[in-house]
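Removed: one protein chain of the complex. Kept in place: all other protein chains.
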């Protein structure tokens, strides 16, 4: 049986069927995080710090406890009892400290205490009666200020091995990589441009706030329903923070109303479980939007210095980038990833990149779609654009000239396998958008983008039913239509119709461990596991057919949903359809299922190229995006419509990041724009249609050639739009977002 | 012998070497041998590393084979959104 061959001709993969959750989602039936209720349920609410940095001197909950509607109040003390897993350290400690403050409030919005009461209103009323005495401490929220010698120290001893001596304690991790001799490379250049860039923190902006329903008994057994990108992660972290055994906590992932990286961790879930344990009743906890902005997400803010040298013919002779990322009050800002991704599209002889992870009095940064990559691309691709402008070179030609391809040495070290960057650039050059005339006041920008993608721990189980239908259980919450993609891949292997397959996101008690839905890994890793699980079931189907026919199993092959003899010597038997085998499987050896558990290690890296036209109103400073084209390598698009959806969604988020979105902190260290009115994400009237081109350069690490597509789409937009705006305005924009006041200021200085 | 390329900030932990040589047939052996020869590399390995073998990035797996003469890069562990 040649079951593991790499496919290039498909019956189901590449088609565009309706999604299995479509009906539930257009009728209001789909159940998201806040849509769960339980008998005897209490409602939780969280008290949050109004200070950016303060020592918690005293918390007095007695007045709130006296209310008859209040059934439980928890503070950090309720998490300190850890009989099963004492002594938290590392990221467990960071997460605990983030979900409930210990000795200090570390940012505006940091959780201080929580209440469970008989109604949401009663819980909110009770919060007002909790008295907290704070000793306000000096704070810092800006990345450059946080690295300055006189910056307040947020956490002594937070730096790891990597930080060179002499740096401020707020620098907690340091990365440096590259190859060649950049100084020699700069000396060879005809033109060297060196400049500095700044991006503000943005929020993932999922429309569904964090929500959960928790039930935990004194016996250490619990149930948790929550909106999450990874319920096994939630299980592990909640169990650890509450001191219970992991397997005793069953976590079910609700439908998820957007995540984009922001729901790869826990915030309210351990708090709801602690409240439930104390009240001995189920507790529902739902964040409001302001809590989402103040206390979850956001991405890092960045301050970056770029230096690139180029010859007159467009050859890059050397490139250097210093990337300082601020990730809130805990280690984790992806300065290393920014550094490793920033120059990855280019085949460089001399490159040096440095990344800093800096802590400040802001919420703990969370992953946001290709974490770290968009800001680096913004800085690097802006300098490349400026070099092209000053040398009179075409920006696509220059990128093609320097583009990394199979065999190139990546800026982060290794030699690339088969990659699709050149194909995206060639598609850009050939696209009618690239040669379309621009109107006065408009500018065009292009940018490339890179992201690593990820495999991760994966378990999939597939079970056949007597009637020949199949159920597939995956452990990766469906954040972009992945249930449809899994069903297509299972249909491809089993040879039964897409409609006869039901894909379910299983709870933690029903399947082995699964890593989070992140790193663009779901269609790659859960897809690969689905294919392998289906192959496993097919092996068993072939065994049953072989037994029935009385021939060796290697004389049976699987074709179009039927067992057939593998050749003329195998015997003359009519094809045996799947449903005929499953009909009596109970009597021929028992239920037929397929499984796959592994950590696939062939995710394959991903590239894209974006083209954008922007129009700048020189009176108001407002930018309109008039045309947008996304070109990206998908390896193989399983469901092309959903691949397009990922491209469009990434571009739209990038447009928001480039033009409007930013965390604005006051002098007092408080977040000033914690509602959607003030933190303005793109609305329908802000955007044009977003054209997409799916390039397919198969990934050698996946049986069908899939590369993850979820994240790369947000990498090029910041730079592409900045280049378009700079070309339209006639002045280089070096700070995001390019909001109207910033554009007016830049125009004035021109 | 496998030549292992480190990222440049690790030079401070290996006495200035950016390329070190160890005997290893798998990614797991490689990490063990790195620490045996260069004990200070324990810290970055504990913090999380990936290994690229002939361009393929092994995020976490310790049993991935390393063919003789393979190009091997130690990388910081990747994280996704």
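Going by the order they are written in, the chains are A and B; count residues from 1 in each one.
Methods note: a contact is a pair of C-beta atoms (placed from the backbone, for glycine too) under 8 Å apart; a residue touches a chain by one contact, two chains touch by 3 or more.
FYI, contacts and distances are computed from a predicted model.
Q: Among "Carbon-monoxide dehydrogenase small subunit", "Xylose transport system permease protein XylH", "RagB/SusD family nutrient uptake outer membrane protein" or "Glutamyl-tRNA(Gln) amidotransferase subunit A", find the name that the UniProt record gives to the complex chain excluded from display.
A: Hidden chain, UniProt protein name: "Carbon-monoxide dehydrogenase small subunit".
Q: Determine which of the presented chains are touched by the chain that is not presented, and list them.
A: A
Q: Can you say which of A:50, A:109 or A:257 touches the chain missing from this structure?
A: Final answer for the missing-chain contact: A:257.
Q: Decide which residue listed in A:13, A:34, A:268 or A:304 touches the omitted chain of the complex.
A: Selected residue, touching the omitted chain: A:34.
Q: Looking beyond the chains shown, say which of A:446, A:690, A:729 or A:743 touches the absent one.
A: Only one of A:446, A:690, A:729 or A:743 touches the chain omitted from view, namely A:690.
Q: Could you pull out which residues of chain A are in touch with the chain that's been left out?
A: Within chain A, the residues that touch the unshown chain are 16, 18-19, 21-32, 34-35, 37, 119-121, 204-209, 255-260, 286, 288-289, 479-481, 641-642, 644-645, 648-649, 651-653, 675-677, 681-687, 689-690.
By definition in this document, only the chains that are shown with their structure count from here on.
Q: Given the complex with chain B, which residues does chain A contribute to the contact?
A: Its residues touching chain B are 160-162, 164, 174-178, 204, 260-262, 264, 334, 336-337, 340, 352, 366-371, 410, 412-417, 452-456, 518-521, 599, 601-603, 605, 701, 711.
Q: Write out the stretch or stretches of chain B touching chain A in their complex.
A: Residues in contact with chain A: 5, 7-9, 12-13, 40, 43-44, 47, 52, 54-61, 64, 71, 73, 75-76, 78-81.
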